[in-house]
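Only a single protein chain was left out; the remaining protein chains are all shown in position.
Every chain is named by a letter (A and B) in the order it is written, and numbering of its residues begins at 1.
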Amino acid sequence: MGHTLGEAFALLASLDSRLLQVVGLSLRVSLSALALGTLLGLPLGAWLAVSRFRGRGAAIVAINALMGLPSVVVGVLVYLLLSRSGPFGGFGLLFSPAAMVAAQTVLVVPLIAAVSRQIVEEAWRDYAPELSLIGLSRWQSAFLLLADCRFALSVATLAGLGRAMSEVGAVMIVGGNIDGYTRVMTTAIALETSKGDLALAIALGLVLMAVILALNAAAYGLRAWAGRRYG
Amino acid sequence: MASAFRTLIAALLLAAGLPALAQDALVVASTTSTEQSGLFSWLLPKFEAATGIRVRVVAVGTGQAIDIGRRGDADVLLVHDRAAEDKFVADGWGIARRDVMVNDFVVVGPRDDPAGVRSVRGAAQALQRIDAARQGFVSRGDKSGTHAAELRLWKEAGIDPKRSPGYKEAGAGMGPTLNLAAAINAYTVADRATWAAFKNRQQLDLVLAGDPALFNPYGVIPVNPARHPHVKKEAAERFAQWLTSPAGQEAIAAFRADGQPVFFPNAR
Partner (left out) sequence: MFPLRIAGLAFAPNGKAVLDGVDLELSGEGITVVLGPNGAGKTVLLRLLAGLLPAGRGRLDWGGAALPSGRLAMVFQQPMVLRLSVWANVEFALRPQALSPAERRRRTARVLERVGLAERSRDSARLLSGGERQRLALARAWAVAPRLLLLDEPTASLDPGATEAVERIVREIRTDGAKILMTTHNLGQATRLADDIVFLAAGRVQEHGPANAFFARPQSAAARAYLQGELPWRLPFAR
């Protein structure tokens, strides 16, 4: 183990362009999926928080359960949808970064929706009388509370980012782990492990952890600054 | 502040740069052995230089590669399971299978060889020895070309592998299967290319090679454009032609994994 770690650090010191390309694609795919997932997940979560309808409880349970949806299952479903023989085959998206973004978006939306539902519902409980007296519609209330809770909601976004960056099952299946095109950090780690090149796998794992750590640190700093600035 | 929030989201989207949607490269569905041994990173730059065609390789087990071809998600296959390949062509999914190269399977196992495999010549006998000595054996168990070859050898040996005391199925690619065999110090059948490039050997060693029953032929099959009109049929055909041309065959012959040749061109 110690020997493997040493080798891993030596590899990191020689950061080459192919490694940087893999890291870059990971960020591009996961941040795109995160952006899409946030755009879909936050309104969905906020709407669930402020709405009252039959089956709302079931919808919340379903969204919460989908947080634990295995990424391979999502991978296979998106694969079948995007395959040339599937309903969206005409776009020819399978084995492309776009397919990976689609799969990760599916993974991230329930997570962001579930966490934001929780956060917005707490604010809604406090503010519901005033908001309903002012006469805001459900959607107006939902977006107002999203704006109000935006710093707390960074937790939802970070959870989504963690899920997207760390998952391997879905991107492996729908991206195909194509060298130089759809190979991201997690699939590269899986590949190097299966080749028995554990040092390289660990080096990539260290890069992945460093990237996730850096993104979280940036989000924490932003939130601390916002807390001082906006109260 | 709300507008700043919106700007942030917009900036995030731009920075992430939604990937281009168009796919203009040739998609080859192939096996883990060709990808992981490094053969493709050796061959593809030469092919791209010769033809200007960009290639993307999806490396999976032969069974899945053939399924990808059947669904029309790849333009051409380079796989190694003769029976499945012939069925793929007979069913009309592929056209004109051509021989490209062979590599061979090897039997690897514990360095001290407790089953005594080193003293036999044939692979079937080796499996009989492993079974009789109640030694561990790790099977791919993933419907890959290697798995199919392995099952043929068990059949030849007259043994139902599921009843062999040390038999385990990894249900995984060649690399993970070798990792598992190394971890529990068991025998396994590997393609020579992956074995040559494999780094986490621990106590494993090559114990048997050279039996003609272990030869492993690779074929190239363009996906039938009559079934899937969107496939890049010219590019696929040029890929198949180049692999079987003198230039492609020489490139294959010149490839080395871990210092030794592992693929032997056999196009006619």
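To be clear about the criterion, a residue touches a chain if its C-beta (ideal position, glycine included) is under 8 Å from a C-beta of that chain, and two chains touch if they have at least 3 such contacts.
Predicted model only: the values in this text are computed from it and were never measured.
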| item | value |
| --- | --- |
| Given A:L20, A:A65 or A:A147, the one touching the chain that is not displayed | A:A147 |
| Residues of subunit A in contact with the chain not shown | 126-127, 129-137, 140, 144, 147-151, 229-231 |
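Methods note: only the chains that are shown with their structure count from here on.
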| item | value |
| --- | --- |
| Subunit A-subunit B separation of Cα centroids, rounded to whole Å | 32 |
| Subunit B-facing residues of subunit A, complex | 27-29, 31-32, 34-35, 38-39, 83-86, 89, 91-98, 101, 147, 150, 176-179, 181-182, 191, 193-198, 230 |
| Residue ranges of subunit B in contact with subunit A within the complex | 1-2, 5, 9, 12-13, 15-23, 25, 27, 32, 35-36, 40-41, 56-60, 71-73, 172-176, 178-179, 182, 194, 197-201, 228, 230 |
